[in-house]
Structures are given as structure tokens and as C-alpha cells.
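Before I ask anything, here is the structure I am working with.
Removed: one protein chain of the complex. Kept in place: all other protein chains.
Chain lettering (A, B and C) follows the sequence in which the chains are written, and residue indices restart at 1 in each chain.
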Amino acid sequence: MLIGAPAPELDASEWIGLPRPLAALRGRVVLVEVFQMLCPGCVSHGLPQAKRVEELFPEVAVIGLHSVFEHHEAMPPVALRAFLDEYRIRFPVAIDRHDGDRIPVTMRTYALQGTPSTLLIDRAGRLRQIAFGPLDDLALGAYLGQLLGEAGPDAEPAIELEPETAG
Amino acid sequence: MLIGAPAPELDASEWIGLPRPLAALRGRVVLVEVFQMLCPGCVSHGLPQAKRVEELFPEVAVIGLHSVFEHHEAMPPVALRAFLDEYRIRFPVAIDRHDGDRIPVTMRTYALQGTPSTLLIDRAGRLRQIAFGPLDDLALGAYLGQLLGEAGPDAEPAIELEPETAG
Amino acid sequence: MLIGAPAPELDASEWIGLPRPLAALRGRVVLVEVFQMLCPGCVSHGLPQAKRVEELFPEVAVIGLHSVFEHHEAMPPVALRAFLDEYRIRFPVAIDRHDGDRIPVTMRTYALQGTPSTLLIDRAGRLRQIAFGPLDDLALGAYLGQLLGEAGPDAEPAIELEPETAG
Partner (left out) sequence: MLIGAPAPELDASEWIGLPRPLAALRGRVVLVEVFQMLCPGCVSHGLPQAKRVEELFPEVAVIGLHSVFEHHEAMPPVALRAFLDEYRIRFPVAIDRHDGDRIPVTMRTYALQGTPSTLLIDRAGRLRQIAFGPLDDLALGAYLGQLLGEAGPDAEPAIELEPETAG
């Protein structure tokens, strides 16, 4: 539905780390990792994958979005801060705003099915992928490679990654 | 050295499966997995990764190249056939030609450092990457995504992969 | 220090699940998995291993001990309950009592170095092993096999496990 259209702004009640609104990231490829700190698939797969993307692709802006839709009382900001500290997650995390509904605002805006979900946004600020559940590294790499290869509003040249060699 | 130049043809003394010379693959992205059947890193990493590329990216032509440079007497064609059967490797495999030198011909032409090595060739037939040793799935995916996103000689449109969802 | 001596009782401020004091488990081999819900090594290694022990060895009594010594405000009982629910942990969990010290009582009694820690108690109620950090499955299996093979106070016969066969 939203694929190909401008990505709606994240509605954060709070940022942990420097705020990084999507509007400020035009010209860059953006990966938004939507998670809950007590979601096993986020802890074992989604968040470690987002960390590796951040390490491997300096050109990709990686952002976390903490979208709590269950066990709300167990995941307040103080717990999230401890979690991010323990798991060494350094990228900025937006806390998805609650307006009284069980499901937070940004999660509703993007019509997400659950966590983990991975959003990919191109250099022009358009939403290009929503993946729910574990996303294969090869497939995620291919999405990113394609988006990185596209010219942005300022027509940056395509990325050339360094080949990795055996130790 | 060779990066960016037309990829030299594979010099095969024999093909297992249908022969697939590079010249016949113009217009497609090609992955050549260079291996030895008794190389542990090829068995645990390189070949399984090549199989997953073949499954996930139908547009990529995957080819094996058996470049034996050690233990030659242990890896004759009859053993290679048994190996490919046991490991359920279905893509075509070229046996790199020996001309008397310990190192086979194609391996010397590409100046490969060892096995596993992964070669990536673009739609225009140019060599774009040589990776020696274990290659991260995210990085390989990104290379492929970028090459798949490029127009070929016949200017095919970019690939749009299906997002993968949770079961 | 404590190895070989009677295992001190767990000092629980609360049990989640049916209380299982050590005194009630005489005659059985007991594994106590000491963890914190926000400790990455506990989540990725210690707790999944304890779950597998419970599945594979019905004769071993598996107990969790939640010994919080950091980020106390992030891991109250309400959060622990949500965590156990999300991670499908069914064995009983004792919450290690706090008496004002940063380190809870049972953790001090056993002089534990951190989490995850795994305690093994024999059929006679004696502490036989304290392992801090990730414990290899083969090594843990060997400890358990040895303890299961020992006669208890009531001289039960040694356990004969079923061999596992390929699918």
C-alpha cells in the first residue's frame, strides 16, 4: 500500500540517542528496525542484523523504533535504556508514541503486522520495503545494494564495497 | 587488476551438468563459485552460500569451478561427481583445466589466491568482484543487488524481490 | 569452596510457578540456572540450554534463579513474568531476595561471579558444580550423566537414555 510513497515520519514520544527524524536523512538509504525489547525474534535476529548492517554499510542510516504493543508495563523507557546498554545497541532509538490505543501510532500508520519488522527507505525518502519476521541476510543485502546503487536527489555515485578476504 | 574488465572465459577440461560458458550468459548477472571438494571452507561456507543464491535469485546464473591445486590425486572427476551428488549441488560445474602446472589454468588467469573464491560478473560480462575466503551474506547480497539493479546490454529493468514474511 | 557440601537453600522473595525448595528435591539431580532477564549470555545461551536439559532429561529438576545485581529498576517481577511468557520458559523461577545490598542474598551465599551461572546438585543434596559463563553442552551433559549415574539416598538405578536416531 505505502510501498513507493513517501515514508511517513516516525512519531516518537522520546528518542534514546540523538533524534534522527526521517526528514533529516534525505539523500541516504535508511533502515528502520521495529522491535520490542522482550520479543525473542527481535533479540535473536532483527537487532543483531541491524547492528551488522550499521557496521558493514556506513552509508546506511540505521534507526530503531521501539513499538510496544504487548506487555506494556514490562517495557518502560527505563527498561529499554538498560536493554540497549546490555545489548550494546548504539544506533538511535525512537520510542513509538502511545495515544491510548494498545498499538502505538507509527506502528498503526505503517500498518505493521508485528515485530520484528524492517523498513527500507530510499535516498528520495520513499518507503521501498516492509519485511515482517526474520529477513534473510542475502535478501536484505540485495535490497540495500539496489537502493545504494540508485542515484539520490543529489545523484550520488553508486557505492563500491570493499571485498572481504580470508584472515 | 581484472576488476572492471571483461571476464576471461572459464577454461574447462570437462563440465558436469550442461556447459555454461560465460559468453552465453551475457545479459545476466553471474556468480562463479571456485572450490575444491576437499576444502573445508568451501564445504561449510562457499558452496552452501552459492546454493542459497541460486534459490533466492533466479536471475543470477550460478556456476561452480572446480580448481584443484592440492591433493590432485584425491579429487578426480569420479570423486567430484560423487561429491556433487551427496551434497545435492545442481548448478553446472566446470573442471578447471590442468596443463602440467600444479595450479589449473583458469585459477592462474584470474590470479586467485585460493579456495573458496567467489567471482561476480555483471550483465555486460565484466568482472566486478573477486572475494577470497568466507564472504558475509549481507555483503554478497549487496553486490548482487547492485549488479541486478544495473541495466544490461539490453537494458532490463531492475529486479524487485519479494519481501520475506514470518511463518 | 562449597563444592561437595550440602547446597544452601535458595532464598526466594517470590516464586513464579510452583515453589520448588531444594529440600523438597532430595533424591533428584537438580540444575539451577542463575540468570538476569536482560543478560545477553543468559538469553542466548544459559536459558535455552536449561530448557533443553529439561526436555531431554525428565529426571533432572530444572529451576531458574533470577539474581538481579544490575539495572534493578528494569527487571521487576512484572517484567520478569512478561519475559518468561515471551521466551516460553516453563520451569519454576525463584526471585533471589534483596536485603538492601546491590547483590541479592542467594547470589552472595553461593559467591557467584555473575550471570549466567549453572549450579548442579546431586541426589544427596550436595553442591557438585558451579559453572560461570557459557557451559559447553558436552561438558554439561557429562556432569549430568555422572550425577544421574550415582545412587541416591534411596539407591535408584542409573538412567539409560534413549539413543537419538536420524529422521
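Basically, contacts are C-beta pairs under 8 Å (C-beta built on N, C-alpha and C of every residue); 3 or more make two chains touch, one makes a residue touch a chain.
These figures come from a predicted structure and were not determined experimentally.
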Q: Quick one: jot down which shown chains the absent chain touches.
A: B, C
Q | Residue in contact with the excluded chain [from B:Gly4, B:Pro40 or B:Pro58] | A | B:Pro40
Q) From the list C:Ser44, C:Thr109 or C:Gln146, which touches the chain that is not on show? A) C:Gln146
Q | Footprint left on chain C by the chain that the document does not show | A | 41, 49, 52-53, 56-57, 113-114, 129-150, 158-159, 161, 163-167
Q | Residue numbers in chain B that touch the chain omitted from display | A | 38-40, 43-44, 71, 73-75, 78-79, 81-83, 85-87
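The rule we apply is simple: only the chains that are shown with their structure count from here on.
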Q: Once you've mapped the touching chain pairs, tell me: line, ring, star, complete or other?
A: line
Q | Centroid comparison with chain A (C-alpha atoms), farthest chain | A | C
Q: Could you put a whole-Å number on the gap between the CA centroids of chain B and chain C?
A: 49
Q: Could you tell me the distance, in whole angstrom, between the mean C-alpha positions of chain A and chain B?
A: 32
Q: Express in whole angstrom the distance between the two chain centres, defined as the mean CA positions of chain A and chain C.
A: 36
